[in-house]
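The complex appears here minus one protein chain, its other protein chains still in place.
Naming follows writing order (A, B and C), and every chain is counted from residue 1.
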Amino acid sequence: MSERHPVLTMTAISKIFPGVRALDGVDLRLFPGEVHALMGENGAGKSTLIKVLTGVYGTDSGTITLDGDEVSFSGPMQATAAGVSTVYQEVNLLPNLSVAENIYIGREPRRLGAVNWREMRRRAQELLARIDLHIDVSELLGNYSLAVQQMVAIARAVDIRARVLILDEPTSSLDADEVAQLMRIMRQLRDDGIAIIFVTHFLDQVYAIADRITVLRNGRLVGEYLTSELPQIALVEKMIGKELDALERLDEATSGGDRATLEQGTPLVAADGLGRSGSVAPFSLTIHQGEVVGLAGLLGSGRTEVARLFFGADRADAGRLAVDGAPVAIRNPVAAIDRDIAFCSENRRTEGLVGELSVRENIILAMQAARGWLRPVPRRRQDELVQHWIKALSIRPADPEMPVRNLSGGNQQKVLLARWLITEPRLLILDEPTRGIDIGAKTEIQRLVAQLSDGGMAVLFISAELEEVLRLSHKVAVMRDRQLVTELTNDDSLDAARVMQVIASGSSQEGSVPA
Amino acid sequence: MTTTPLAARPGRAWWRVPPRHVPVLATAALLLVMYSIGVAQYQAFSNIQVVFNVFIDNGFLLVVAVGMTFVILTGGIDLSVGSVVAMTAMVSASLLGNGLHPALVLVIALLLGPILGFAMGCVIHFFDIQPFIVTLAGMFFARGVCTWISTTSIPITDGFWTSAAQHRIHLGENFVSVGALIAVAVVAVAAAVLAYTRLGRNVYAIGGNQQSALLMGLPVGRTKIAVYTISGLCSAIGGILLSFYTLSGAPLIAVGMELDVIAAVVIGGTLLTGGSGYVFGTLLGVLVLSIIQTLITFDGTLNSWWTKIVIGGLLFVFILLQRLVGIRTK
Amino acid sequence: MSTVRARAAGVTSHRLFWPLVVLVLLLVANAVYRPSFLSIELKNGHLYGSLIDIVRLSAPLILVALGMSLVIATGGIDLSVGAVAAVAGAVACLYISEQPDQNSLGVVLTAVALGFGVALLLGAWNGILVAGIGIQPIIATLILMVAGRGLAQLIAEGQIITINSGPYKVIGVGHLLTLPFAIVIALAVTLLVAVLTRRTALGMIIESVGGNAEASRLAGIRSRRITFLVYVVSAACAAIAGFMMTANVSSADGNAVGLWVELDAILAVVIGGTALAGGRFYLGGTVVGALLIQTLTTSVYAMNIDPQTSLLFKAVVVIVVCLIQAPAFRARFRRRRSVPVTPVEPVGTEKEQVPA
C-alpha cells in the first residue's frame, strides 16, 4: 500500500475569517479507492476545509495538489470540472426541475444544439438503475423524499466522472435503510477507484465504511488514523479533546424513571383516532406527565406528521384530542401553545428559526407570541432569560444580539430549544433535535431531555437514531407507512434489533396493534 | 435492497394533469369562458378578425411579456420594460427623421435595449442590488432618454417602416400585421429557448434555487445577466413593433406598461418567486388582458372611471378563480 | 488612533451614511447654485425657506413610505397606496363640499373620519387578498391600484372637487408653533408608528413574519393576522397622506393625487436600508429616503433644470445612491481593513500520521 500515491493532498492549509482563524495549518491526504472520514465537532473546521478544497473560499496559506499538480479552484464549478464533486447535507438540487435534469443540467445531452430530452431521460434512468433507484425520472425532484433526492445528488456527482467525491453529512436526513443503501453505493464507488471524503457525525457509520479518519479540532489537525487502529472511545476523545464518558453517565441519569408511577392518573395528552387523510392514518397515543415517548420509524413513515397533528401545525380531520382528560380542538399552533404544548421542528432553517433575527429575539419569540404584541416582554426580563439559557445550554457564541443564522447547526438547535423551554411547556415535542449536530451537543441535548422529564415535563421524542430513542424513552411508538403500528414499553428486554424488526415487519407479538 | 418508499413514484395516472400544468390550463379555460361570454353578448365578437386583432394590437405587449417571463422565471423583475419600449421607438423615430438608413436604425434601436438590460443585469449580479430597484432606476433613465430626445412625438415616414406597419397579410377574409407575426415568432423562439437550450434550463434552475444552481456549477451570474439582456432585447423588439404600430415615437408612450406586463405574466401562471412557468402561459395572460379590454370597448357604455373599476374587478375575479382552481386540484 | 479609524469605519459602514452623504451633497449643490437656498427666515410667524419646503413636501411621502416599510418588512409590497390616498382625499373633500358650512371643525373631522374609514376598508381588502386568499402581494395590490383610481374618480364624478374649508386646509398648509402642520403630522405619525412597533413587540413580530412566515406560525404567531394588519396600517398612512395632498391645494383630483407615489415610497424604503425580501425594517432610514427623494425633486425646480433632462438627472442620482449603498459595490472600492485575529487555543496532541 505504501507505494500508492494520494490523488489529493492538502498541505498546511490556513484560513482566516474576520476575527477568527478557521483553519490553521491543516493537512489532508486522500488515496484513490478509499473512504476517508473527516471528523470533528461543530466548528472544528470541517466545512471550511471542504469549502477551501472546492474553491468556495480562497486559502490564506497552504497548497492543494490533485494528482501531484498544484491546483487552486475558483469555485465549485471548476472543482467539479477537475473531478472534485461535492454532495451537501442540505440537498442542493433544484426541486422545480425533473430528476433527469437535476442529474444532467449544465451538461445535458444535445442534438443540433438542442437539449435531447429523450436521451437525457434514458441516461438518467440507466444511471439510477445502477444504484438501484427505480423512479420516474421525468417527475419533479421536489415530489420525492429527501433520501431519493440525496441519491440523485450522488448520482449526479458520480456521473460527472468525479475522482474525488465529497459527501458532507449525506446521511443526516436518512433513516437506517436508506443509510445502508447509501453505504452500498459508497462501497461500489470506492471499488471503482473513487476517493471519497465522508463527513459525518455518526460514529457507527464511520466504523462501518471508512478506511481512514482525519480528526480536526478548533481549526487544527489532530491527526490522521486508520479506522481499524482507532477505537471508538479514542476517536471521541480526540474530537472532544478530553476524556469523556458522557454517554455512559447519561444512561444512569435516565434509568430512574419509574413507569408504573408515570402511567397513573389522567394522561396529559391523549389522541384518540386522530388522523389526517393523505398524511397519517388515525392513531391513538397517550402521553403522561414526566413521560418520554419515543417515535420510531423510517423517514417518511409519518413521525413528523404525528407531531404536527399534536401541535396543530396541520389540522386533523379525524379523531379527538384530549388534554388533561378534557377534549380540545387544536386547529392551529396558537391553540396548542395555549395548552402548554411546544414543538421543535426538524427543519430548523425553514420551520424553526428566523435567520435574520438575533438569538435573543428568536428565543423570546414564542413567549412573546403567546403574550400578544401589545404586551412586550420587558427588556430586562428578556436579557435575564436569554442569558440564563445561553449559559444553561452553552450556546456559542454567547452573544444574544448575533443574527441566529450565523450560528452553527447545533447552536441553532439549542436556540430553538431555549425558545420553547422559556414558555415552560408541559409537553415538548422534539422532531429530530440531534440531527446534524456534533456529539458534544447531542449528548447535552439528550441529557437535557432526561432532566426535563425528571422534572415532570412530558416529551415526544422523534429521532431516526434508534439508540437515542431507546436511551431516552419510556415507551416507543413505532410508525410504518403512515400508520402507528404499535407501542413498545421500553424495559430491559427492548433493544434496537427488536424495534427494527417491528419497523420491518409492521407487527409485534406483544404490543397491541391499533386499527 | 430496494425499499418501498424509495421505489414508490408519486402516483400518476394518464388522465391526471401534472400539477405544474394546472395554472396554465386554468388560465386557458377561463380565457375560453370569457371569449364565450363576449361572443354571446356581442354579434361582431364572433368575427375571427377580433381574435387576429388581439394579436395585432398586443404584439408588442406579447413580446415584452416574453422577455419579462425570462426575468421572472429567475425570480427577478424588470420594471424598465415600458420605458425601454418607448426609448426604442423614440430613438428609431428620431434617427429615421434624421435620414439614417432604416437598416442601420433597426440595428441601433435593437442594440440599445439589450445594452441597457446587460448593464442592469451586471449591476444586479456584481453589486448584488435588488432587481426591483435597479430596474426602477433603469425605468427612470430610459424615460429620461425619451424626453431628452424630444418632448414631442416624432412621426415616422420612412418607407420601410410604413410598409411594415401597413402591410396586411391576408388569411382568407381576415388579415394580420407583420408585427403580430413577429410577436408570434418571438413566442415560439422563446419557448424553444426555454425548453431546449442550456440557457433556458439554467433560467429555471436559478429560479428554483440560486444557491443550489451555483453549487451545481451552473453559470448563475452569466444567466442572470443574460435574462436582463434578453428582456432588454424583447423590449427593444417590442419598441420596434410599437413604432410599426403607431408609426411614431412618443416620449410618453407605454407609461405603466411594466405593470400590465407583470400582470400578464403572473396571470399566465408564472410564479413571481421564480422557477415555474411557461411562455405559453404568458401568451394566455396577454390574451386575457386584451380580451378584458376588448369586452369593455365592445360594451362601449363604460365611463372612464368605470372602465378602471371594471378592469380591476375582472382582474380580481380572474385571479381569484385561478387561485381556487389551483387549490382544488392540489 | 486606531479607535478613531475604527469609529470612522463604523460611521461609514452605517446603512444611512451614504444616503445622508448624497442628501448633503444635493443640498450643497443647491446652495452653490443659489446661496439663499439654505436660509430659513421667519415670515408672518411661520418658518419659510426651501429647506422647510422640502420637509413639508416630503411629509406625504414619509407617511406613505412608513406604511410601505411595514408591508415590505413582511415580505409584501403595496402598489395601491397612491390610489388609496386619492380615494381618501376624494371622500373627505366630497363630504366637505356638500356641507353648507365648510369651515366647521365638526364637518372636517367627520370628513376625515369618513375618508379614513374608507381607506381602512380598502386596506382590509388588500389584507384579505394577500393574507386570506394568498394572492401574491404585487398582483393583489395591483387590482386596487387600477380600480382605486377609478373609485376616486367615481366619487368626484371625474371632476376636481374644490373646497373652501379653513380647518381642512390646515392639514396641508397650516402651521403649529411656526412649523408647517404637515411636518408636525408626519413627525407625529412617525413617532406613533415607531412607538407602536418598537415599544411593543409588533416590530419584532412583523420582522419575524417577514423573515420566516412558517417558522413564525409554528412559534405561535398569527402570521396572517399580522400580514392583514400591515396592509391596513399602510392604507391608513396613505389616507393621511391623501388628506395632506388634497388639503395642500384645497381640492381633490382623483387622477393626480398620489400618482406614482408608490414607486417613490418603495424607493424611499429601500434607500433606507429595508430589504424588499422582508425581515428587518428601519423607519429612520425610510424617513431619510423620503427626504432624499423630495430633495431631488425640489432641486430640479430650484436649480431650474430643463424638464426635458430632469428625468435623466433623477435617474442618475437614484442609480448613484443605490450603487454606493450596495455593500458589494463599496467592497470593490474600499481598502480591506485589517482584522484582529483571535488566536485559537493550541491543541495539545501532536500531529500524528499513519502510513498510507
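Following the convention adopted for this analysis, a contact is a pair of C-beta atoms (placed from the backbone, for glycine too) under 8 Å apart; a residue touches a chain by one contact, two chains touch by 3 or more.
In the analysis below, contacts and distances are computed from a predicted model.
Chemist: Name the absent chain by its UniProt protein name; which of "Phosphoribosylformylglycinamidine synthase subunit PurS", "Heme exporter protein B", "ABC transporter substrate-binding protein" or "Sarcosine oxidase subunit delta" is it?
Modeler: "ABC transporter substrate-binding protein"
Chemist: Quick one: which shown chains sit in contact with the chain that's not drawn?
Modeler: So, taking every chain into account, the missing one touches B, C.
Chemist: Which of these, B:F118, B:F160 or B:W306, touches the one chain of the complex that we don't see?
Modeler: Checking the options B:F118, B:F160 or B:W306, the one contacting the hidden chain is B:W306.
Chemist: Of the listed residues C:V91, C:L129, C:L151 or C:M245, which contacts the missing chain in the full complex?
Modeler: C:M245
Chemist: With the missing chain put back, one of B:V24, B:I56, B:L95 or B:L215 would touch it. Which one?
Modeler: B:I56
Chemist: For the chain that got dropped from the picture, name the residues of chain C it touches.
Modeler: 34, 36-37, 43-44, 48-50, 53, 57, 153, 157-160, 162, 173, 245, 248-251, 253, 255-257, 297-298, 300-302, 304, 307-308, 310-311
Chemist: Even though one chain is hidden, which residues of chain B still touch it in the full complex?
Modeler: 30, 32-34, 36-37, 40-44, 47, 49-50, 53, 56-58, 60-61, 146-147, 151-157, 162, 165-166, 177, 242, 245-255, 290, 293-308, 310, 313-314, 317-318, 321, 324-325
To be clear about the criterion, only the chains that are shown with their structure count from here on.
Chemist: Going by the touch rule set out above, what shape does the chain contact graph take here: line, ring, star, complete or other?
Modeler: complete
Chemist: At what distance in angstrom does the C-alpha mean of chain C lie from that of chain A?
Modeler: Roughly 43 Å separates the two chain centres.
Chemist: Using the average of all C-alpha atoms in each chain as its centre, how far is it in Å between chain B and chain C?
Modeler: 30
Chemist: Residues of chain C that contact two or more other chains, please.
Modeler: In chain C, no residue touches at least two other chains, as defined above.
Chemist: In the complex of these two chains, what residues of chain A are touching chain C?
Modeler: For chain A paired with chain C, touching residues are 1-2, 4, 6, 16, 18-21, 24, 27, 29, 31, 212, 217-226, 229, 238, 241, 311, 313, 332-334, 337, 343, 345, 350-357, 361, 365-366, 368-377, 419.
Chemist: Under the definition above, what is the set of chain B residues touching chain C in their complex?
Modeler: 123, 126-130, 132-134, 136-138, 140-141, 143-145, 147-148, 151, 259, 262-263, 266, 271-272, 303-313, 315-316, 319-320, 323
Chemist: Residues of chain C touching chain B in their complex?
Modeler: Chain C residues touching chain B: 79, 129, 133-136, 138-140, 142-154, 158, 254, 263, 266-267, 270, 275-277, 307-316, 318-319, 322-323, 326-329.
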